[in-house]
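The complex is shown incomplete by one protein chain, all other protein chains being positioned as in the whole.
Labels run A, B, C, D and E following the written order; every chain starts at residue 1.
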Amino acid sequence: MPHWHRAVFIGRFQPFHLGHLDAVKQILQETDELIIAVGSAQYSHTLENPFTSGERIEMMRIGLEAAGIDLRRIMIIPIPDIGEHSLWAARLKSMLPQFDAVYTNNQFVKLLLEEQRITVIEPKLQNRDELNATNIRNLMIRNEDWRRLLQPEVAKFIVQIKGDERIRKIASSEQKVQQLPRGATQ
Amino acid sequence: MPHWHRAVFIGRFQPFHLGHLDAVKQILQETDELIIAVGSAQYSHTLENPFTSGERIEMMRIGLEAAGIDLRRIMIIPIPDIGEHSLWAARLKSMLPQFDAVYTNNQFVKLLLEEQRITVIEPKLQNRDELNATNIRNLMIRNEDWRRLLQPEVAKFIVQIKGDERIRKIASSEQKVQQLPRGATQ
Amino acid sequence: MPHWHRAVFIGRFQPFHLGHLDAVKQILQETDELIIAVGSAQYSHTLENPFTSGERIEMMRIGLEAAGIDLRRIMIIPIPDIGEHSLWAARLKSMLPQFDAVYTNNQFVKLLLEEQRITVIEPKLQNRDELNATNIRNLMIRNEDWRRLLQPEVAKFIVQIKGDERIRKIASSEQKVQQLPRGATQ
Amino acid sequence: MPHWHRAVFIGRFQPFHLGHLDAVKQILQETDELIIAVGSAQYSHTLENPFTSGERIEMMRIGLEAAGIDLRRIMIIPIPDIGEHSLWAARLKSMLPQFDAVYTNNQFVKLLLEEQRITVIEPKLQNRDELNATNIRNLMIRNEDWRRLLQPEVAKFIVQIKGDERIRKIASSEQKVQQLPRGATQ
Amino acid sequence: MPHWHRAVFIGRFQPFHLGHLDAVKQILQETDELIIAVGSAQYSHTLENPFTSGERIEMMRIGLEAAGIDLRRIMIIPIPDIGEHSLWAARLKSMLPQFDAVYTNNQFVKLLLEEQRITVIEPKLQNRDELNATNIRNLMIRNEDWRRLLQPEVAKFIVQIKGDERIRKIASSEQKVQQLPRGATQ
Partner (left out) sequence: MPHWHRAVFIGRFQPFHLGHLDAVKQILQETDELIIAVGSAQYSHTLENPFTSGERIEMMRIGLEAAGIDLRRIMIIPIPDIGEHSLWAARLKSMLPQFDAVYTNNQFVKLLLEEQRITVIEPKLQNRDELNATNIRNLMIRNEDWRRLLQPEVAKFIVQIKGDERIRKIASSEQKVQQLPRGATQ
């Protein structure tokens, strides 16, 4: 088992759920310090990226603290996407302190980083069918029970900033467009 | 019924049709001055945004004048979209004279503005099934009768700048892509 | 003397002063409709561009109305700068209704437009030594009498939005930097 | 048959295949010099644009040289897309040496250029069902025989830079998203 | 004396020096949690912004840890500049967890935030003549003793990444331009 001085965990954390928390715990066994890189940082208020990077950082702080994780070992850093995929790895290196390895389950991120000879590791994921952010956002949209897939403290924060209501409003504004008669291009 | 000094009506006006005109008339009963904000101003030559903001402003001028509306009470101002939704309300405030309320039927715009504590009002829409811009663009694409849903002066302008022909060309260039064998990702 | 259906007057209007007003009156004798294009629209809060485009549009509306100019003949449209000068004329054409000629005293704008074969006319300027926006901004910075170079209604609006105070604050934050010992590069 | 001093052939060349080569040969009979404009230059690592513009230029050099085409008559110039379609023709003119006509089969490019009164010619395409880049990328994704639709030298280069493997990885990372239960919006 | 739940300290930290450290200590007496916002995050390799945001975050971590500051109370978050000053406050709010007040000595930042009704406090600065980043960068350029104005651990890190050498190279490449005969515009 490798042991790093400083590793990076990359995700969008829309929202930060129990699967992410589990991955953080795993990775902390293999590194002294962990940078959590919040990808697609500039996006918010879409079905895929409902939360701002500020909100995502806040929910992670709440969750990590509630889980008793030592915050001294963690840095959370937002990384805005860049339109040119071939530059993304350079931006990541420019915006982060030096690091030894990257953990991610995103196959596309893996491709971009490995082409630049950066070491990539895939953290093991438990119960991925339920514990994935797309599923959780869909439960929010349908007003079904999404809270059990997050830490209660994180769920409470999302309700408090009306995050679940926001995503339902986004979804309903999109659906109106989709209900238009066939042939519609919008 | 509220009465504002200056209100804003937001839309993309692709194109400006009888439903928009009706909304303008309604809103003018509730405000002294009206700013018509032309959203997604930088886009043109797509199925969803076929007309430039210059063309859209011109068709609105033609339509408002033909309808006998007092142009002294109207300002038409283009607002380019911004990639970061969380900044859009700030851009709107920066690009417009001070205003008291916003009229829009776009639920997403409503969400963004209400999160910034801006008053939003939904104008009543008559005959929305037909009088919506997506429907009208589809009629243009199929070369069916779209002209009856616009003021004749506006329709004439669109024909004159070959706007209906343009959208058919855009649609046919897209369709070629879609007719490709399944599995195509483009 | 030419007579246009629709002409454009381009400036930054930082702020809108008596020289601009005089030019508008001149141009209105040579055209039916006048588009006032507010350049560098996205900039504000700098020494060169202290006011937002929304504030600039508002001061122009106030000034034109106070001068008894028929607002039905006027459109005020903000034009954001583009980093690529070779594209600026195309953006202008895309964001404005069709026009016949452009009035401007900006030699650089003149160059860009004439290379694209657009007719450019220089309005006559009275008392340019005093009636220029750079001079007026400098008077604001030094807290000297800038008000006499604007219409009183426009001056009042600027004071009301604390525009003169803003530019003094911007200037004082810049000066601190310049007072640093020689060799400083910032 | 027209004869140009300098003509342009526009495409994305994702990848450069036998249909493109055939078009180049045709066009060279009608012009002294040929500029090959590589569109969407900034994009790479997507299903639609897997290769960087550097890789595309390299594969074209290899292919043209292998075909015995006189490279002195050819310039290959990348053109980054611009978000505002109404400015694209101006960018093309700004980034290329002066030219007399444009060859393209892209109907959308044709529309944009003809609105700016640029002469557009559609090169004849042989066997377009197979010899199109979307089909070739799909064959790469399914690991079927794509090599016979390219020059062997170009195919070899793509394999050498692991280009076919790259597109399969991109496709598999996308498919995971698409296999999620219905209702998923991502 | 106010006491905040979460306050923000904004700077560019080019580099992080003893004056910054002193301010952090002060502010920590007035807040539970402190966000250090690293402004102009996207810039590097200029005389004014020699270090990447990743390097700046790393030097702050090193310095804060060496000073025995409890890292659990600190978040360091990069904020890229935006070309439109009127949107900057909105971006700050979007990229940070909720906060109660902002500490900064930058008068321009103060202006932008106060216009958006954000509470701004100026931390007391000791020995500002020497302890300012512009002075320190100038000492680096002249190869004079800059190290005594930083924590030794931070100075060591800068030397290790060849940061002082980098700024000298940047300065020498600029100076060549400035030594050109008068009339030069570059």
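The rule is simple: a residue touches a chain if its C-beta (ideal position, glycine included) is under 8 Å from a C-beta of that chain, and two chains touch if they have at least 3 such contacts.
Only a predicted model underlies this, so the values are computations on that prediction, with no experimental measurement involved.
Shown chains touched by the undisplayed chain in the intact complex: A, C, D, E. When the whole complex is considered, the residue among A:Gln14, A:Ser86, A:Gln107 or A:Asn138 that touches the unshown chain is A:Ser86. The chain that is not drawn here is touched, among residues C:Glu30, C:Glu65 or C:Glu84, by C:Glu84. Residue C:Asn138 is the one among C:Gln26, C:Thr119 or C:Asn138 that touches the chain missing from this view. Chain E residues in contact with the hidden partner, per the touch definition given at the top, are 42-46, 52, 166, 169-170, 172-173, 176-177, 180-181, 183-186. In the full complex, the hidden chain is touched by chain C at residues 47-48, 83-86, 106-108, 111-112, 115, 132, 134-135, 137-138, 141-142, 171, 174.
Touching the omitted chain from chain D are residues 41, 44, 52-55, 57-58, 61, 70-72, 75-78, 80, 93-98.
By our rule, only the chains that are shown with their structure count from here on.
When the contact pairs of A-E are set against those of C-D, A-D or B-C, over half line up by residue number only for B-C. The residues of chain E that reach two or more other chains are 84, 86, 93-94, listed in rising order.
If the chains shown are joined wherever they touch, the resulting network has some other arrangement, not a path, ring, star or complete graph. Chains touching one another form the pairs A-B, A-D, A-E, B-C, B-D, B-E, C-D, C-E.
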